[in-house]
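Complex shown without one protein chain; remaining protein chains in place.
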Amino acid sequence: MKIAVKLNGRNREWEAAPGATLLSVLRDGPQEPRMTSVKRGCETGDCGACTVLLDGQPVNSCVVAAARAHGHAVTTIEGLLGDPLMTMLQAALVEHAAVQCGYCSPGMLVSLYHLLRECRAAGTTPDDHAIREALTGNLCRCTGYVKPVAAAAAVAAALAAMRSTEAGAR
Amino acid sequence: MTDFVNNRAGGPQVGRNVAKIDAFKLARGEPVYTDDVHPAGMLWAKVLGSPHAHARILDVDAARALALPGVVDVAWHRQVKPILHTRAGQSHPEPSPYDTVIMPDKARHIGDRVAVVVAESLAIAEQALGLIDVKYEVLPALTDMDEALARTDVLVHEVADPRGIAEGGRSNVAARIDKQVGDVSAALKTCDHVVERTYWLPRVQASHIEPHVAIAWLDEDGRLVVRTSTQVPFHLRRILARILELKEADVRVIKPRVGGGFGDKQEMVMEDLVALMALRTKRPVRLEFTRVEELTSARCRHPQRIVMTTGVMNDGTIIANRMNVTADTGAYGSHALTVQGNTGQKVLPMYPCANIHFQVTCLYTNNPISGAFRGYGAPQGCFALESHIDEVAKVLGMDRLELRRKNHIRLGDTDPLSAKLGEGREGLSRVIRSTGLETAIELGCEAIGWTKKRPPSAPHLKRGLGMALAMQGSGIAGVDWGAATVKLNEDGSVNLLVGATDIGQGSDTVLAQMCAQELGISYEKVRVLSSDTDLTPFDVGAYASSTTYVSGGAVVKATQQMRDQLAAVFAEKWACAAGEVVFGDDNVSCGPGKAMTMAELASHALYAAKMQPAATASHMSNESPPPFAAQFADVEVDSGTGEVFLRRFVSAVDCGTPIHPDLVEGQIEGAVSQAIGYALFEEVIVDGAGKVKNPNFLDYKIASALDMPEMVTILVPTVEPSGPYGVKAAGEVPIDGPAPAIVNAICDAVGVRLCRIPATPERVWRQIKEAGE
Partner (left out) sequence: MWELKEYRIAGSVGEAVAMMRRGPGKGVYIAGGTDLFLFPPACDYVVDVNHAGMSSIARTPDGDLFIGAAATLHDIATSPLVTGFAGGLVSAAAAHCGNRPVRTTATIGGNLCNALPSADLAPALLALDAVCYIADEDSQESLPLEDFFTGPRRTVLDGRLLVGIALSAAAGERRAQARRLTRSAEDIALVQVAVALEIEGDRVGAARIALGSVAPVPMRAMLAEALVEGELIANLDPDRLADAAAIAAAECDPIDDHRASAEYRREMVGVLTRRLLASALAAATDMSPDSGNEGGAA
């Protein structure tokens, strides 16, 4: 079937089997370029290596029908490169040595990006628990989550500081 | 033996937290893993796994599958030459039995290889599996270790292992060990107390998030190229060449970025299949395991039953210690001897005494295959020993910390067991030349609040503290070795080619730091290539906690050799003594006025002196200095439901000199998260027919962000004379202690001892209930 999506801001038309998952269409081709930041780890919606944004909300693309994306927007890391918040998050992950094998990192970054963008819009700062809640769909077998959570907390704190400077300026 | 001159620890490049060199590209999601790049014309492979735990494969009819449009080839045992080998990635001659062929004529576990299909798409390959008709002769399945030991009428392997390691054809024993120092039986008679308990360890799986995946193709010269997610590229090359009857020069193994390995990729899980099919079809072939296949057909930690018998005097002196291990290696004997060897060797030396007895019976069954998994046998042994020490303390009425302090191994102590137990043969004895264990215990106690246990946070909860000590090794003494090649470019940058495999732990970064340190340049100038068997020199691979200690030694040596070459070139140009040339801050100098940047010197070497500054060096250590850990758990237990809430976990780890402290902490934190799963909820559950009941992450739970307690990680630096910059290992030791520490804390909270993990709510509840009756 034909699926019309907005992938990373661009209108695309996919040819996909009706039973295909969003993950398989994004990652396996035949459409080029393959979105290789979207990883396959479990195909049961548990590990989050395949996390992407569907209309701005995080989903595990292995348990979402490709057809579900018809008429909707799909965003992967590839489409967020250069976004200031994403850049901050990537830098924080690197700085905190939160990337070990890195296989979970794109998925984690999508989840954290979504959390921090929502918090920024709401003018709130997520605490440790909120960060962990946001990462419930992202399993990491390497880091024990200590450094990824610290990295996210550092970005959250930086955003809060930016907010208060802005408020002070006003 | 050559010690390193370790006065440079903490220099400008080592001992600091630089950005991990591959972190940016990984965080950007760049296509750097095996499956991220597909060669043109690639075929997709799928394995038809056996539905029976034990069955002869009488016939395979692939006609219907081959008739399906898009199916290119199907292979099964009649078409593949059966050359016995082991899939374990170990140094030659491997201490694992040769009990495996590429395509077996008998399935030995559910999921064992029956046929392999390649097709134009994954969907077609999957569909084709259903069109292959197989005739099986179903055989009785052995899924219980004791039954496997008792029976000789049903044999998992009917052919004798050609090298005599396993008892195929005679019994189901895959490996035996019986080593003794002193005389335990006699000594036990002289002890004030003899404490004996039995402990049970579950089957768990490494669960790296990137599954096993490999792509093979033939290059323009017809050579076989395998790009694969592996820890052991050089072992793979050797095994592939032998079983496919190719020259080693015609096999190239490339390891790109790897999404975690933890031992499960110290094994040829699938590379022979993609290689075979690429050779048959002359097209690129890709195979990736699903999570179900990971949990049924990759490798697990060996399940074990351990009987501990300890003789002590009233004052707490341990006189004799016996560890008797029965282990389940599953369908094949990968790592059967050596993992079980480690269970005693890496664990019993913690409490040196004159009488130590270590026995192993490791059995073949028709269960999923066991193999290497971080810790390599030590987590099982450590659980038994450290649980047991608490039990001994209870019998003695002695403080459990006191008992440990009185008996634990100290600086200058010899570990006699290591001499008796090498990598499957006589090993080397080991003397402790560096230890931070006392400090680790002290700092750990303080961080957990050992003497001031906090009150429970709710009336229905009970609080408890527990601890465990652990030690491991740094590589396999006298066996593990690695080489490094270092090459200077004309702008002063450096190519460092290492066989050592970065699988996420960050060894590329640490090795770059070491190289930069020796050359007096910044680590950003070092480009690391790991690993490609065509380009990088040999290394045994990433296992046994060897990379920093062993491969690091090779990098230091190679860089020093190249530095000597540069010193000579510099000395000639400036007419000074080579011995007086100083390297540092990207400069080279020899007294006032005689200075060049590294780039100038490099350019001079290449264009004026006309020589390529480069060196290759190998390094092996006859020692395997143990890193030490003292780990502490603070738990609350709901005695009504049996739930355990892990509140805080402290690891104090002596890893020698940390080259990159954040990466060392990361190793510890990751290991602890895996061990928390081992302690509390991870278990691959296999039923009596050999079927895995929970082969997915919905039901095989690994720790999520919400399962983690407050984590305190303390590095206790020491300087190990045999390691470059004083390093030891850190990757494995922290996975040993958490399970016993947590279970000891549960016991402290509710007074019941869990001799079997994981300590699920039901197990804890049942234990409490039985204690109350």
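When the chains are written out, they are named A and B in that same order, and each has its own residue count from 1.
Heads up, the rule we're going with is that a contact is a pair of C-beta atoms (placed from the backbone, for glycine too) under 8 Å apart; a residue touches a chain by one contact, two chains touch by 3 or more.
Fair warning: this is a prediction, and the values are worked out from it, not measured in the lab.
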Mind giving the shown chains that are in contact with the missing chain? A, B
Using the touch definition from the top, which of B:200, B:450 or B:645 touches the missing chain? B:645
Of the listed residues B:136, B:289 or B:765, which contacts the missing chain in the full complex? B:765
Out of B:268, B:590 or B:703, which residue would touch the omitted chain in the full complex? B:703
Which residue among B:3, B:36, B:61 or B:126 touches the omitted chain? B:126
Across the whole complex, list the residues on chain A that are touched by the chain not included here. 1, 17-21, 24, 43-46, 48, 51, 54, 57-60, 62-65, 67-68, 70, 111, 133-137
For chain B, which residues lie in contact with the unshown chain of the complex? 122-123, 126, 458-461, 638, 640-641, 643, 645, 677, 680-681, 685, 687, 693-694, 698-699, 701, 703-704, 706-707, 758, 760-762, 765-766
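Heads up, the rule we're going with is that only the chains that are shown with their structure count from here on.
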Going by the contact rule set out above, which residues of chain A touch chain B in the complex? 17, 24, 28-29, 34, 36-44, 46-47, 49, 76-78, 81, 90, 93-106, 109, 131-133, 135-136, 138-149
Give the list of chain B residues in touch with chain A in this complex. 17, 19-20, 22-24, 26-31, 33, 35-38, 122-123, 206-211, 257-260, 262, 288, 290-291, 503-506, 660, 662-663, 665-666, 669-674, 696-698, 702-706, 708, 711, 713
